[in-house]
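The structure under discussion appears below in the form of structure tokens.
Here the complex is missing a single protein chain, while all its other protein chains stay put.
Take a look at subunit A:
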């Protein structure tokens, strides 16, 4: 089972290379649409469902897919997150490639029990007799413009705590999972982020160079669990400093794990974390 969290502000142009013979520059949303398109065309068992996905979905991720693949493969579900995920688990364990959309990660909580206690434990519990590895749940995370309480949360850490799930913030089918990407090379400090924070950190790299003459190395983590320790650690050994930025609150977040791992194994100073106070917005 995969949980793919993409950034809700993905309409901001996000460079993402798709290698299909020739290369095309796409926004993240276009890239996900393209990835699902390819899966639906190559895999006749693949189906896509969720709230309003047949009309393209609120982020236009599934635009045109119903017209291309028909109502029985791209369909709207009732407003029922628990039902969507549970249905997807059943579908996947019967052999179909199921792609479930949760409109916003903020709305995934009614499905939490299904993800934690059904989906993630299915293979283990049945001694590998059954599994729902063919299920992908997609949900946008992070702050969307003016989204307020219920369209801004970063709940990825909850899912990173569960054995049996792979969590990827970009969802690009061409990229290997669990491999981070060094976007910009530098010598003085390593910056790590995922989702929208990668854009923020890009600006930071430029500012640090111009204003402080500091050379930053920027890493896009891409997969949250299991994350690419090697790439990050190599960089930190080179620069000697680590700074992690995420949108979620600072208590027990993914970056507390990442920064402490680095400290333990590679003997560099604890990373500084940039994130927000524990508050609702």
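Operating definition for what follows: a residue touches a chain if its C-beta (ideal position, glycine included) is under 8 Å from a C-beta of that chain, and two chains touch if they have at least 3 such contacts; residues count from 1.
FYI, contacts and distances are computed from a predicted model.
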Undisplayed chain, where the name is taken from the UniProt record, one of "E2 ubiquitin-conjugating enzyme", "Rabphilin-3A isoform X1", "Queuine tRNA-ribosyltransferase catalytic subunit 1" or "Dehydrogenase E1 component domain-containing protein": "Dehydrogenase E1 component domain-containing protein"
Touch with the omitted chain, as defined above, among A:90, A:110, A:133 or A:155: A:110
Which of A:55, A:124 or A:252 contacts the chain that the document leaves out: A:55
Chain not shown: contacting residue from A:90, A:147 or A:164: A:147
Residues in subunit A touching the chain absent from view: 51-52, 55, 58, 76, 78-80, 82-83, 110, 145-151, 250, 272-277, 279-281
